[in-house]
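Removed: one protein chain of the complex. Kept in place: all other protein chains.
For subunit A:
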Amino acid sequence: MGLALIVGLLGLLILFHAAYSTIQYRGLLKITEEEFSGPPFDVVIELFLGLLLCFWAALTAPGKFLSIHPHSEDNRIVSLPANLDFMIFNHRGKAFPVEMDLKLRQ
């Protein structure tokens, strides 16, 4: 998650730098009075690199897909605590209330 965000930011920075280079190139063309047919080759490479980094970040950053099958491995473990019918409060854990107090004080 953190890594993907950093990679995405890096890709954005590269894109901004490519934009800046293109602006400078346009300024140069204005002086030499030539027509603009496309950004220079190294800027195209830079754009492609930035796009690639952002592509990877966009696919990785939002998290993992979760299986929708009710019988799959992931859903079996999660489904028991999520079901309120299976919550039990009348167990031997209530014999140790001290630890709860300690947590609350800290």
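Convention: a residue touches a chain if its C-beta (ideal position, glycine included) is under 8 Å from a C-beta of that chain, and two chains touch if they have at least 3 such contacts; residues count from 1.
Basically, contacts and distances are computed from a predicted model.
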Query: With one chain of the assembly withheld, which option in "Small ribosomal subunit protein mS29", "ER membrane protein complex subunit 6", "Proteasome subunit alpha type" or "Serine/threonine-protein phosphatase" matches that chain's UniProt protein name?
result: "ER membrane protein complex subunit 6"
Query: Considering the entire assembly, which residues of subunit A contact the chain that has been omitted?
result: 8, 11-12, 15, 18-19, 22-23, 26, 36, 38-39, 43-44, 47, 50-51, 54-55, 57-59, 61-63, 65-72, 75, 78-79, 82-83
